[in-house]
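What you see is the complex with one protein chain gone and the rest in place.
Letters A, B and C mark the chains as written, and numbering starts fresh at 1 in each.
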Amino acid sequence: MADRYEDPQRVDLRVHVGDLILRNPVMPASGCFAIEYREALDLNRLGALVIKSVSPKSRAGNPTPRVAETHGGMLNSIGIPSKGLEYFRASVLPPYTAYDTPVVVSISADTAEEFAAACAEVSLPEVAAIEANISCPNLEADGMAFAMAPETTYRAISAIRRCTQHPVWAKLTPNAANVAAVAKAAEEAGADAVVMGNTVLGMAIDVRTRKPKLGNVMGGLSGPAIKPIALRMVHQCHRAVRIPVIGCGGIATAEDALEFMLAGASAVQVGTASFIDPGVMQKIIDGLQAYCEQEGIAHLRELTGAVQLDRQLTDRWLRFAQQSG
Amino acid sequence: MADRYEDPQRVDLRVHVGDLILRNPVMPASGCFAIEYREALDLNRLGALVIKSVSPKSRAGNPTPRVAETHGGMLNSIGIPSKGLEYFRASVLPPYTAYDTPVVVSISADTAEEFAAACAEVSLPEVAAIEANISCPNLEADGMAFAMAPETTYRAISAIRRCTQHPVWAKLTPNAANVAAVAKAAEEAGADAVVMGNTVLGMAIDVRTRKPKLGNVMGGLSGPAIKPIALRMVHQCHRAVRIPVIGCGGIATAEDALEFMLAGASAVQVGTASFIDPGVMQKIIDGLQAYCEQEGIAHLRELTGAVQLDRQLTDRWLRFAQQSG
Amino acid sequence: MNAIVCEPAVATNAGCAARVASYHCEVMEHRWVNARYKYLRLHAQAPLARITRCGQFYQLRCPVSERQQPFLLRPMSVYGTGPEEGTIEFLYNVTGVGTRALAELPVGGTMEIVGPLGNTFGFDPAYQRILVVARGVGLATMAPLVREAGNNGVAVTALMSARSPADLMREEFLRGVEAQVHSVYDSDGSSAVERIEILLRELIETQALQAVYTCGSHRLLMLLQRVLADYPGIRGEVAMEQRMACGMGVCLSCVRLFDCGKEKGGKQDMQFLRVCREGPVFPISTVVGEVEFG
Partner (left out) sequence: MNAIVCEPAVATNAGCAARVASYHCEVMEHRWVNARYKYLRLHAQAPLARITRCGQFYQLRCPVSERQQPFLLRPMSVYGTGPEEGTIEFLYNVTGVGTRALAELPVGGTMEIVGPLGNTFGFDPAYQRILVVARGVGLATMAPLVREAGNNGVAVTALMSARSPADLMREEFLRGVEAQVHSVYDSDGSSAVERIEILLRELIETQALQAVYTCGSHRLLMLLQRVLADYPGIRGEVAMEQRMACGMGVCLSCVRLFDCGKEKGGKQDMQFLRVCREGPVFPISTVVGEVEFG
């Protein structure tokens, strides 16, 4: 059945994320999107709609100031303010499901059991997939989170897997030392995709007042500054797992999105860039279209993992270099 | 005894790194400095001279291209080209020791034993301290290095400690998940200071050629982009250990240096910024001087760790927020 | 989109037809009005004058230069619009990275602005007289309100507070609208809270005020809250500030706590509201006078 909001051009921008088919690979990153963006974007033209993480427990979020800018990026310590799942289902979710675009609910929770129960609760017919935010810097533990290690990742995702038939995406953190192993644990525990990645824990100080720039002292770094880190991790995950990888971190242009796809992403999430231009996601989609036309690419999804690696290069270099004294 | 190159002004810029007293906290980061900078700087006015890492084994370094720029930073995969320690002692070291500034030799090695032997070999009277580069992304192991974990850090540093009386600085990597634990391991193994940190492993792809921008595929991200990450880690190390922390990562201005000192650094290293302006270290020193004069600070070293944290803030915030529905 | 606070967010936004966009503008005029403030007039190929309402703000993409590289957009109240459809004006204080970069923008240069954002002042053309209490940059925010009053034949009393007469910017505030102006200064002590309180109460008692608006001073806001508590019939509104990232209600960085009155159960109903979305204009009575959080 043809998607009536599908781009009518010759190029096929559709991508697969497990069993889900998205009309294009561009979706918002959780926490950097809310229904208000319908004022700036046609939500029927995005690949998916990812909602701000919700936690089953009611939470106030972190002290203000909650944002600070850095070179080529920003720090945030919003936390996950939440009025609980009941409020979420009754008042937050409905406007998103009014569109013809798959809705992804992001869950944040403190324990594996809480995660599982929350995911079960949002496994509604109108929800296309559940993103488990096992990566949000848990600041009480100095930045530690489930996705910091393969074991805790496995525990959280398998608990969730037992409680839902919905596609589960595991959102990993770039603060982990070995993301490939973490991605593998998520895959083994039954995740349908991994989202790589979240913000990198950072800090900034005002040298005049000598105070931290964030009320919460530390916070997550996002934006173009972290793009090379996220891209590297997407590539590492792509090499480590068979499930799709969704790239996230610093994407602001169609070129950035293409770089992530070449590195191994099946789809991409756009976060901070929307704060600079709320219409940026549509511009990225248009740019992907234009690139495919220029380069004669019929199906955008063929680019996933298509980076050209020359596996013998280093060997050849070393042989070449051996000639040197 | 007065240092004749010490800045003659009222402000005391001297800092202590263990038993070493530096005339000011500003020194180059290893690999971003070589004797050629004497053409652009008075090396007698820097806090210390840190030489490019040398490995006991002869190595060619990585394939070209070895550098690529990113938003607010750069990637490098130079590797550690080396002609061995004998060449180093005979031909590399001597011009550095001609100055009245402490010389720090940086060692890179593949095993703990190789590290220990190399450190012993460079424990020369004209060498003020040895920096053990246990952090350089070991790209054959997908970015793994000694400093990725406390155990391997402890092993490398204690092997070194047994073989030298010289001050040993452990250079840690931001790719580790828990730098505080790694710093603690270095301290327990007998390091005199930790240098936090090195480059963050990253990647970039040219979307036209579809090839990685670095011959080596992945490389280390440095420059202003990583500053908030390095700063956070300096602060975490400062809270975790009693030995001095030397801050490194994205420092380009006096304000940046001050931010690192407030976060807990006793001294700072400047890397990539010198590539943009080879005279930048002197400008940073002058800026520290000016800041101290403006703010009425007599001894710069008092700023170490002087960030003003309000430890009750979150509690107060939560009580405040509890009022909300 | 008036300042009717404490409705559930969903209801506030439902069916909202306003369009927010990034507008490419040309700099038509850009000059210092005193040692710290600059006046900026932009022109876009879009009917900004028509779509922008009194009290709203835009987020400005300050230019990037070698020395200043602002990343986030900067929220700025609309100081004025028109007479051309595409014309919009700002009046801003040159303080940090972004506004210093902005100050270097040459006439003929271009910049992006995102908006219109936020709610509007609650103003009724049938009012007889309003009181505006301004300090510093607050006058940029309330200038459109003064103009609207002028256009509608509503009398204006202005209480202007400044460090010294040189900082007052009286002409910049009134822009030709007739008003009864009371100026107070730090330099001669006339801006002391006790003295302003006496003046305020006198104005309220003697003038038939329907509404009081303020912006730019926490101290004056708290004073007004106290004084207006005695006059529940008078509308009192304030335009607030907070650090922002998205400016559109999405990121939750710009929250402040508000006291939305008694719930049915008798408990105070305190809510975190987004300054960029439920605000920037709030009823003065709802402001929680905390000062310890940034």
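We take it that contacts are C-beta pairs under 8 Å (C-beta built on N, C-alpha and C of every residue); 3 or more make two chains touch, one makes a residue touch a chain.
These figures come from a predicted structure and were not determined experimentally.
Asker: With touch defined as in the header, list the contact partners of the absent chain among those displayed.
Answerer: If we consider the entire complex, the absent chain touches A, B, C.
Asker: In the whole complex, not just what's shown, which of B:Val26, B:Leu46 or B:Val92 touches the removed chain?
Answerer: Of all options in B:Val26, B:Leu46 or B:Val92, contact with the hidden chain holds for B:Val92.
Asker: Which parts of subunit A are in contact with the chain that was left out?
Answerer: Output for subunit A: 72, 313, 316-317, 320-321, 323-325.
Asker: Which residues does subunit C use to touch the chain missing from this display?
Answerer: 61, 63-66, 69, 112
Asker: By the contact criterion defined above, which parts of subunit B meet the unshown chain? Give residue numbers in ascending order.
Answerer: Counting only subunit B, the missing chain is touched by 31-37, 39-40, 52, 60-61, 63-74, 76, 78, 81, 91-92, 95, 215, 223, 272, 274-279.
The definition used in the following text is that only the chains that are shown with their structure count from here on.
Asker: Farthest chain from subunit A, going by mean C-alpha coordinates, please.
Answerer: Relative to subunit A, the chain with the farthest C-alpha centre is C.
Asker: Centroid of subunit B to centroid of subunit C, CA atoms only: how many Å?
Answerer: The mean C-alpha positions of subunit B and subunit C differ by 46 Å.
Asker: What whole-number Å value describes the gap between the mean CA coordinates of subunit A and subunit C?
Answerer: Each chain's C-alpha centroid was found; their separation is 36 Å.
Asker: In angstrom, rounded to a whole number, how far apart do the mean CA points of subunit A and subunit B lie?
Answerer: 32
Asker: Where in subunit C do residues touch at least two different other chains?
Answerer: Touching at least two other chains: 272, 293.
Asker: Out of subunit B, which residues touch more than one other chain, so two or more?
Answerer: Within subunit B, residues 313, 316-317, 321, 324 contact more than one other chain.
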